[in-house]
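Missing here is one protein chain; the remaining ones are kept as they sit in the complex.
Order as written gives the chain letters A, B and C; numbering starts at 1 within each chain.
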Amino acid sequence: MDAIEKLTAIFSRFPGIGPRQAGRFVQFLLRSSPSIRRDIAESIRELGASVFECPECKRFHAGEKNTCSLCANPSRDNSLLAVVATDADLSALERSGTFHGRYFVLGGTISLSSDKANGLRIKELVSSLQERLKKGLNEIILAFPANPEGDATAARVKEELQEFSVKVTTLGRGLSTGSELEYADPETLKNALASRR
Amino acid sequence: MDAIEKLTAIFSRFPGIGPRQAGRFVQFLLRSSPSIRRDIAESIRELGASVFECPECKRFHAGEKNTCSLCANPSRDNSLLAVVATDADLSALERSGTFHGRYFVLGGTISLSSDKANGLRIKELVSSLQERLKKGLNEIILAFPANPEGDATAARVKEELQEFSVKVTTLGRGLSTGSELEYADPETLKNALASRR
Amino acid sequence: MDAIEKLTAIFSRFPGIGPRQAGRFVQFLLRSSPSIRRDIAESIRELGASVFECPECKRFHAGEKNTCSLCANPSRDNSLLAVVATDADLSALERSGTFHGRYFVLGGTISLSSDKANGLRIKELVSSLQERLKKGLNEIILAFPANPEGDATAARVKEELQEFSVKVTTLGRGLSTGSELEYADPETLKNALASRR
Partner (left out) sequence: MDAIEKLTAIFSRFPGIGPRQAGRFVQFLLRSSPSIRRDIAESIRELGASVFECPECKRFHAGEKNTCSLCANPSRDNSLLAVVATDADLSALERSGTFHGRYFVLGGTISLSSDKANGLRIKELVSSLQERLKKGLNEIILAFPANPEGDATAARVKEELQEFSVKVTTLGRGLSTGSELEYADPETLKNALASRR
């Protein structure tokens, strides 16, 4: 395997990238100047050195200190903890501008094919609770996607949280922006009726 | 304009049909037997004779009596009234199997470009309320699509219902089935957080 | 089955129409005035009375005489005959403005699942050739779609035409407008190379 093929194979493992687009990436790099390629290589190599996993919420961040800016912010609401699947979900919630509590990134959702929770930070979540409860936590919001994997993950996490005297909620279901009744699935209509206000 | 062109023009006015598909419909009819064409023509012509607009919910139905089977059903819950935009939305709610109250078809939503409520049966809804309240109505659910037109319609209808002592609700908003947080709009996330349970 | 359901079932058999869009057609007709419905019904019913299958090219037309305007046109080129699958393909060729010969509509392509040529007018084509050859025909262009069904149909028709001393051609293959080499299939590239000019 030559250098072009090797790099094409590497890019093919990037999320959502097939061999054809991977090949286009390699051509793009070949047409770029050596200094640009060096810059990209350097940025990738140094990623680990300047990015930390926040010890509290587990998201990746590039702040100077280990603890991320959200977790270090004293004005966030300690009484609320949103447990999310990924860093991207945390960002989405944060962008919505309506959540002011704390976050915890679980690291994914349960795979339904294996029903395994491999790699999910359920234990880390549980072991952090004693400390969070002392600081005033009284509600854990399971903010998972509205799909079977998200539901299975919520069920598993709820089980693990039973021993704690803390309210556990999940995000409300109903019509999302733009939904038309005619095309809505029965489950969504049922939820929209149940949560009418 | 010959007969082929005329029928193509007619089908082009059907919802969602362009001239090309209209032409295909005509070819389909030409390849069908005369008896099939007669049958289709007869079904269209007789539609008005055997289909009635229900005087209570205003939906079209083909029952023997004027009042439709849903409105005539004594076991439906008189305390709940779902106001929907179209017959198709009524069908969707009914298919979901979770609503057992009464229906009223408004006939559409307010067009935002004109802000007109032309053709919507707001007056008919209002004038039917005295009778419905006597029969036990205590909640009107505005079941409109989750888009600006639906919201404008809900606002208008609410205004008209102010004088009545009846609870007026709208369908719950939140994550619909399949929603992923990463792709959800801020409004939906805000609603999902507000309606967490 | 009531009148709404019956008409919905009828529209569901129209090409490309599912039950949901069929239901929308029925709602559209219900909201139309009785005179419009009568007009549509009349147009469908009378389709057979004013539209003829041209005895020469077999396409449907609404001209006054049996023979269509293309076949009756004395200035068309009798030396060329384009055999097409459908009326729509004939129209497409005619719109392209580059073919001035005669047409024959075969009525479809061979279905690969059944390998049957049921309903195709291969015999009618063959039996018309003696007459056409007398009038100067010297090339038959098999203008079928560039897919396996079209290829199978061309092969079958060619077989039937072997006994006649007439040139039989098929439409050229190559890059179609907008094709990019990178995404072209090997067969198309092979044809494009072979037909370079």
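As a working rule, contacts are C-beta pairs under 8 Å (C-beta built on N, C-alpha and C of every residue); 3 or more make two chains touch, one makes a residue touch a chain.
Note that the coordinates shown come from a computational prediction; the quantities given were computed from them, not determined experimentally.
All shown chains touched by the missing chain in the whole complex, by label: A, C. In the full complex, chain C makes contact with the omitted chain through residues 84-86, 88-89, 91-93, 95-99, 141, 143-147, 169-197. Residues 2-7, 10, 14-16, 21, 23-30, 34, 37-48, 50-51, 60-63, 86-88, 91 are the ones on chain A that touch the missing chain.
Operating definition for what follows: only the chains that are shown with their structure count from here on.
Each chain gets one centre point, the mean of its Cα atoms, and the points for chain A and chain C are 54 Å apart.
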